[in-house]
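Note that one protein chain of the assembly has been removed; the remaining protein chains are unaltered in position.
After this line comes subunit A, so read on.
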Amino acid sequence: MPLIAEIAISVLLVVAGLFGLVGSYGLLRLPDAMTRLHAPTKATTVGVGGVLLASMLYFAVNGSVSWHELLIALFLFLTAPITANLVAKAHMHREMSQGELPDSDTGRVWATFERPGAPIAPVLTSAAPVESAKS
């Protein structure tokens, strides 16, 4: 294996390990739940991403290129924001009240606090009032 590839793989592994550690340490140390949500996202992106990149490089240099890592990385990068969004919504629903949150900018309350069984209406997010089709 050429020296430059060895150095690149080692650096990627060390950086990935440090970021994974920092991400999980942040989960322990940050002060409140919404900020704690922030730390493990870095562990996903740089930590696992670095490990997968190192693995790809290692197997490419050894003669057998594998695309599995790319698949895993793609899947993780797609699902990490969805997970974070759902955890944040669950936290809003369980721990926060109407007064603690900023205005939703839609003229309605946040969906979490809406009365169960309320009629579902389309939410217009634009600031300007939209002309209705009848007039």
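Methods note: a residue touches a chain if its C-beta (ideal position, glycine included) is under 8 Å from a C-beta of that chain, and two chains touch if they have at least 3 such contacts; residues count from 1.
One rule holds for everything that comes next: contacts and distances are computed from a predicted model.
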**Item:** Omitted chain (choose from "K+/H+ antiporter subunit F", "3-isopropylmalate/(R)-2-methylmalate dehydratase large subunit", "FAD-dependent oxidoreductase" or "SigB/SigF/SigG family RNA polymerase sigma factor") - UniProt protein name
**Value:** "K+/H+ antiporter subunit F"
**Request:** For subunit A, enumerate the residues touching the unshown chain of the complex.
**Result:** 6-7, 9-11, 13-14, 16-18, 20-21, 23-25, 27-28, 33, 36-37, 40, 43-44, 47-48, 51-52, 54-55, 58-59, 62, 64, 66, 68-69, 71-72, 75-76, 79, 82-83, 86-87, 89-91, 93-95, 112
